[in-house]
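For reference, the structure I am asking about is given below.
One chain of protein is taken out of this complex; the other chains stay put.
Let's look at chain A:
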Amino acid sequence: MRVNFTVNGRPQEADDVWEGESLLYVLRERMGLPGSKNACEQGECGSCTVRLDGVPVCSCLVAAGQVEGREVVTVEGLAEFAKDRAEHGAGHGGCASGACGTSLDEAKKWQARPTQDSQTGEGVELSPIQQAFIDAGAVQCGFCTPGLLIAADELLERQSDPSDQDIREALSGNLCRCTGYEKILDAVRLAAARQGEAV
């Protein structure tokens, strides 16, 4: 089957999709957007979290056919998404300009790149929560990070000054095996504080 939907503000189509394929599989293996992670493919770990029409979902539990005509934001589009929100206000959603995200052609050029030059990526514009994760040391292996970023960004969109209990509750669906979570809490607090200062 063919599925048409919007990913990070850009219309995409996927052909020859099997009925059983998950949104996660389509993003990772067909769209060349491997940012959403495949840690359990069972809805237990939150590594695959994306926003579907603004709502955080486990993309491993969403059948590809369910996203027909809908909008998906992945970690690859998070910086643009957050920027767009900052400029146009919360609830704006998606990327109306259509300028964000990775085009399918571009994505298809994505090749096996085992590890990359340690300096690449610097100077990239990041969303506040992405920057806070780096600054607070909340990234170790980083496999849980994309899902946590989507969940934490959505929390901060709803609640600009969450308590620790609020943060714990919002992130309780995202497993991390490396950090012990303390620095993830630090990162969310840091992003909230910076957001508060900026207002």
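Simple rule for what comes next: contacts are C-beta pairs under 8 Å (C-beta built on N, C-alpha and C of every residue); 3 or more make two chains touch, one makes a residue touch a chain; residues count from 1.
To be clear about the criterion, contacts and distances are computed from a predicted model.
*Asks:* Out of "Amino acid ABC transporter permease", "Penicillin-binding protein", "Carbon monoxide dehydrogenase" or "Iron uptake system protein EfeO", flag the one the UniProt entry gives for the chain missing from this complex.
*Replies:* "Carbon monoxide dehydrogenase"
*Asks:* From the list A:Val3, A:Val72 or A:Leu185, pick the residue that touches the absent chain.
*Replies:* A:Leu185
*Asks:* Mind listing the chain A residues that contact the chain we can't see here?
*Replies:* Looking at chain A, the ones touching the missing chain are residues 18, 20-21, 25, 28-29, 32-42, 44-45, 47, 74-76, 78-79, 110-122, 124, 126, 130-131, 133-135, 137, 139-146, 149, 165, 167-169, 171-185.
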